[in-house]
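Everything below concerns the one structure shown next.
The other protein chains are all here in position, but one chain of the complex has been omitted.
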Amino acid sequence: MIKKEAAQVVSVTPLSAPRHFVLTMKSAHLASHSRPGHFIAVAADTGSAILRKPFSVYTVNPSAGEISILFSVYGPTTTAMSRMLPGDTIDVLGPLGGRVFNPEPVIGCHHILVGGGYGVPPLNYLAKSIRAVAPDTKVTVIIGARSANLLVGDDGLAAAGVDVIYCTDDGSTGVHGRVTDALLPLLQEDARVYTCGPTPMMKAVGELSEAHNVDCQVSLETFMPCGVGICVGCVVKKRDGVYSRTCTDGPVYPGCEVAW
Amino acid sequence: MIKKEAAQVVSVTPLSAPRHFVLTMKSAHLASHSRPGHFIAVAADTGSAILRKPFSVYTVNPSAGEISILFSVYGPTTTAMSRMLPGDTIDVLGPLGGRVFNPEPVIGCHHILVGGGYGVPPLNYLAKSIRAVAPDTKVTVIIGARSANLLVGDDGLAAAGVDVIYCTDDGSTGVHGRVTDALLPLLQEDARVYTCGPTPMMKAVGELSEAHNVDCQVSLETFMPCGVGICVGCVVKKRDGVYSRTCTDGPVYPGCEVAW
Amino acid sequence: MSTVKMTVQIGTLTMRNPVTTGSGTFGFGSETKDLVPLDRLGAVTVKATTRDPRLGNPPQRIAETASGILNAIGLQNGGIDDYLTNKAPYLRDFDCPIIVNVPGENPDDFAYVVERLTAAGAADAVELNISCPNVSHGLDYATDPQLAASVVAAVRNVTKMPVIAKLSPNVTDIRVIAKACEDAGADALSMINTVVGTAIDPRKRKFRLANITGGLSGPAIKPVALLAVWRCYNSVKIPIIGMGGIACPLDAIEFMLAGATAVACGTGNFVDPTLSLEVIDGIEQYCVENGFADVNALIGAVTAA
Partner (left out) sequence: MSTVKMTVQIGTLTMRNPVTTGSGTFGFGSETKDLVPLDRLGAVTVKATTRDPRLGNPPQRIAETASGILNAIGLQNGGIDDYLTNKAPYLRDFDCPIIVNVPGENPDDFAYVVERLTAAGAADAVELNISCPNVSHGLDYATDPQLAASVVAAVRNVTKMPVIAKLSPNVTDIRVIAKACEDAGADALSMINTVVGTAIDPRKRKFRLANITGGLSGPAIKPVALLAVWRCYNSVKIPIIGMGGIACPLDAIEFMLAGATAVACGTGNFVDPTLSLEVIDGIEQYCVENGFADVNALIGAVTAA
């Protein structure tokens, strides 16, 4: 069930990566209904940004009735968000997304989550929720960035027993190379891949997984003007030639369905 | 000389009248060149308010290199101004106005300043500057409002030796009645009238003064899209039938020139 | 409960209040079922339904511009069979008139779809989209009075439902087209469709839309839409459904004052899917506050400055 709310801002916390923030808000509704892969759409009263902007759910705290999103400052909406103060209200619509990550069966697989950029927040949530359901299941998160200071979103993963592998283009930390370099050796029979991030990265991860007969779920982050299925502006072409609304038919697709 | 500046905000102080503020900014240029009747034009980066908005100079402090404006919150520009913090910059253009108040000769007259609404700030400046030049000259300021809690802008007038008469429509303070009721008995031979405020008030003050053969200067506050004479959108009709640009031909006119 | 009379007439169609949705900006009514109970709307105007299914244009389909958006969806839809099978039954569950938006490449296309809708009782009115700028030849019918009339006449022949002609602002004089549609038997006009435009990404030196051109909508076009409504209000006798940039109740009031009998919330639904509800309540409140017992008193009530 989608609700429109004026949620109360609990905190806006800057991260070490420049211009990155975590915004936590009160919403019993979102906290109890958001699954990994769901997103919310924020209308910032900036006057000029007329469309809502989508943000993946990053962490949920059902008992406190709170959820968080992690964002980097880019345009008017995120600028306004970064300036919000505790007690302000934020106009949100959610949870949105017709198909979210499906980690079932959770047990017996090696769940490999590959992310970059603002694809990391939903994977963080997914990794933690898999471990919460099945504490012994192996979960690896591979996070890529151009450089060490741009890596974000590993908050609490290690504590949850998740293996985290960093990859940087410049080798400033972790694996010197691309996320696919780190992924390749892990593509064994028990592997299941989930990816979210820049399109070229998802394409590469999807194709590599497919080549190794490994199931791969991709969460697309196309431009989403409405987020609720009414504008048909967010489409991705599927291999069957049909344009699919990523907001309500996705954002999560089997990698093999997408005509990259 | 008109300058465009990113002036530093010194303070934004709420007044007792609801939603009224005084904003003080650093600007050696404005502080040394602004005369009573001059105004500045503010561009608030609100995204939606595309035009600058004009504000009369309220107080100047040449030694500190500071000027103040007094405003009430109405639309996007004034909302943004009310939220500014010390140290922020404010985008201002000024001083603007081709013809300002002319109190010469200062000595030997009874200067009567009649204001309401956002016409009060420039009169405050004028009253104080007359007293500063000629400390013995009689200056009376008549301020009108609907009700006592809406009266603004008498800051420091009494201290400067100015007589202040309040008029309220509801009699909640001062004279129970209109500014013209307070003005009428003062329209003696030595009187010189200056007025700024809502158009109906200025019209009444101008006509009353004219009927008593008293010189009256009116400062028009029409909608001023550019403030610098290039749009020809701010015109007032003069008695000779010509449309005059209030920003550069005014804002101050002899009352008898205006075709109300 | 207020006692304001909120019903308006679009031909033989009675709307319980003057607010409908802009075609293409509210899907087929089910997408936002959690947010907008259809039976509160004056009518629901659904997405374009064509004779055959259409894939639509490749993405990027929408770009943001100053106070507006450009869209080039290209009429993606499942065609009339899909509408009758999968969409109409859902819509019919609500006590809400359905206006189906019908584009076409020639008068026969329009007539075919309207005939099917009429036979199935799957619409309460049809809105002829002679003005979609995002498909080849989509515009011709709205830019030539004779062509526009030919479409209206063809449809008029096959249905007793109210026929609404949706006009394009991309013409030298919209009144000429309005008059031609009225004379050909249209029961109402709806205006405006989007304004053609484009946007370029200066950093990439590429057009922002795959289709190059798109239709501009949103608050940016409201002045253009208001004038179109006012001009047609003074040129034709049939009612007008006004739209173009409505983002709050007072925007809707402006359209009614300019001469619109009803209004549609379009792009505003993307920012706030509950906008139409807010507009309905806001219009009623405006009537109460300003002493109008009947919302119809607002129609064309603007006076000179």
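By letter and in written order, the chains are A, B and C; residue numbering begins at 1 in each of them.
Assume a residue touches a chain if its C-beta (ideal position, glycine included) is under 8 Å from a C-beta of that chain, and two chains touch if they have at least 3 such contacts.
A quick note: this is a predicted structure, and the numbers were derived from the prediction, not measured.
Visitor: Kindly name the visible chains that come into contact with the excluded chain.
Guide: Touched by the chain not displayed, across the whole complex: B, C.
Visitor: Kindly state which of the options C:V4, C:L35, C:L55 or C:L227 is in contact with the chain not pictured.
Guide: Selected residue, touching the omitted chain: C:L227.
Visitor: When the complex is taken as a whole, what residues of subunit C touch the one chain not shown?
Guide: The list for subunit C reads 60, 65-68, 70, 143, 170-173, 195-200, 202-203, 205-210, 212-214, 216, 218-224, 226-227, 230, 245, 250, 253-254, 257-258, 286, 301-305.
Visitor: Spell out, residue by residue, where the missing chain touches subunit B.
Guide: 1-4, 43, 48-52, 93, 222-223, 225-226, 228-237, 241-243, 248
Methods note: only the chains that are shown with their structure count from here on.
Visitor: Taking each chain's centre as the mean of its C-alpha atoms, which one lies nearest the mean of all protein C-alpha atoms here?
Guide: So the chain sitting closest to the middle is C.
Visitor: Compute the centre of every chain as the mean of its C-alpha atoms, then state which one is farthest from the centre of subunit B.
Guide: The chain farthest from subunit B, judged by C-alpha centres, is A.
Visitor: With centres defined as the mean C-alpha position, give me the subunit B-subunit C separation in Å.
Guide: 48
Visitor: Averaging over Cα atoms per chain, report the distance between subunit A and subunit C in Å.
Guide: Roughly 36 Å, centre to centre.
Visitor: Residues of subunit A that touch two or more other chains: which are they?
Guide: Residues 48-49.
Visitor: Pull out every residue in subunit C that's touching 2 or more other chains.
Guide: Within subunit C, the residues that touch at least two other chains are 67.
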